[in-house]
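My questions will all concern the structure given below.
Now for subunit A:
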Amino acid sequence: QEVPSYYPTDYSQIIEGSRSESGLMIYSNMADNNWQPLIEGFNAKYPWIKVETVDLGSGTVHSRWEAEKGSSARTADLLVSGANDRWAAYGQDGSMEDYKSPEAQHLPEFAQPYPGVNVLSTDPLVITYNAALLTEEQRPTGFASLVEAATADPSAFEGKITTYDAARNSFGLAAWWSYMDKKGDAAWDGLRKIGPMIRGETSGGPMNEKIATGEYVMGIAVSGITIFPRLEQPGGEILGFAFPDDGTIMMMRGMGIPKGAANPNSAKLFVDYALSQEGQTQVGKGGLVPYREDVAEDQVRYTFQKISEQIGEDNMVIAGFDERLITEAQSFVDKWNEAIAGR
Partner candidate 1 sequence: MADLILENLTIKYGAVTAVDNLNIHVASGEFLTLLGPSGCGKSTSLFAVAGLNHATSGTIRIGDRVLFDGDAAHTVPPEKRNIGLVFQSYALWPHKTVAENLAFPLILRKIGRAERDERIKDALGLVEMLPYADRYPFELSGGQQQRVALARALVYRPPLLLLDEPLSNLDAKLRERARVWLRELQERLSVTTIYVTHDQAEALAVSDRIAVMSMGRMRQLGTPREIYDHPADSFVADFIGSSNFLHGTLIEVGTDHARVRLADGREVTTQSGPAGADGAVVVAVRPEKIELTDQEGPNTLRVSIEQRTYLGSVWQYAVRSGPLAFRIQTPSELLQKEVLVRIPQEHSAVFPEQASAS
Partner candidate 2 sequence: MTDISHTGSTGLGIDRSRAIYWGVAALTTVLVIGPIAPILFQAFLDKPLYDDSAALTVGNFARLFSEPGMIGIFFNTLYFGGLTMVVAQVFGVIMAVLVGRTNLPGRQWLGEIFIWPLFVSNLVIAFGWFTMYGPSGFVTLAAKTYLGGAPWNLYTVSGMGIVAGLSQAPLTYLMCLAAVTKADPLLEDAARSTGAGPFRALLSVTIPMIRPAIIYSAVLNFVVGIEMLAIPLLFGGPSGIQTVTTFLYDAGINAAVRPEYGLVGAAAVILLMLVAFLVWLQGYLMKSSGRFVSVRGKASRPSTLELGAWRWPAFLFVFSFVFLTIISIFGGIFLRSAVSFLTPLIPFWKVLTAANFELVLSSASYVRSIINSVVVATVGAAIGTCLILVIALVSRRSDFRYSRALEYVALFPRALPGIIAGLGFFYAVIWLPGADLIRGTVAVLILAFMIRYIPVGFGAIAPALAQVGEELDRGARISGADWWTTVTRIIVPILKPALFSCYALLFIHFFKEYVTAAFLYQPGSEIIGTTMLQLVAQGDNGPVSALATIQVIITAAFVILARRVMGAKIYG
């Protein structure tokens, strides 16, 4: 079996070990079509490892594994999810296998925030608008410009702005907490101004549909990976999007091998592959946004670097697995609710 030269010499032990394992069980928050290229690529290399995914909501991935881990039941060998608070917690209590991928040296610093916790992809949250309802001039280019436009013409935006509701949704909480953490009081002031015009949603589907029908004219911090494929569909011109020029939230998707996993060698091979140049390219082909620098930009829709180039590195808000997500959550939610109410 060919492995890159920078892999440790005893790597073949992992490969041999995987041969006697019973396949790989992944609990994830991704969909079948996101997985397909990655798994195909992986199987081309390690055809004896049967990969099975259980695709659930972010929270369920963890609830299910946590409840199963103490029993004799078959459970996940690898977890993938966007539940940032959980990853932060795992980072603290060390419930993930501390495996350092040989690919780490080729990855940015944020790729392994805690021992055993890796980042699979970095998915941007963008501004989406209804191109038929908002004229070119009206279209905000970022959070600040949205605040400006909305206060200037409240009737056009009243009740017609949507975003993830940070008070009701862990995804939204992680995103907005990171944003506010970086942008500080200025952003809070802006939010207080447009807060009453916002209708919070908890999932991408209704946001996109309602923006398309015109119920909302625009959304801020809408999951980019749900929008990008839609732009290419017939009629996609109804939607427009922009990476907010004053701060694009990049949501990290965590990945980790639980301690005591039944098939650790297969899991390690999979982590290494997913983080490799080839694997990251496949991640991109599956619709997610890879962050490894040597991914060819013409192979995938977006990469971390491409977005970074577009808006400037400073304007990237990395929504990672900060432990303050746990400790500060309640006060943040309270503050959020007040801001949404305009107070």
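Operating definition for what follows: a contact is a pair of C-beta atoms (placed from the backbone, for glycine too) under 8 Å apart; a residue touches a chain by one contact, two chains touch by 3 or more; residues count from 1.
A quick word on the picks: all candidates are chains of the complex that A comes from, given by their letters.
Quantities reported herein were computed from a predicted structural model and do not represent experimental measurements.
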Selected neighbour of subunit A [touch, this complex] from 1 or 2: 2
In the complex, subunit A residues that touch candidate 2: 25, 29-33, 36, 52-57, 59-60, 63-64, 66-74, 85-86, 89, 130, 132-133, 162, 165-170, 172-173, 199-210, 212-215, 223, 226-227, 229-230, 233-236, 238-239, 325-326, 329-330, 333
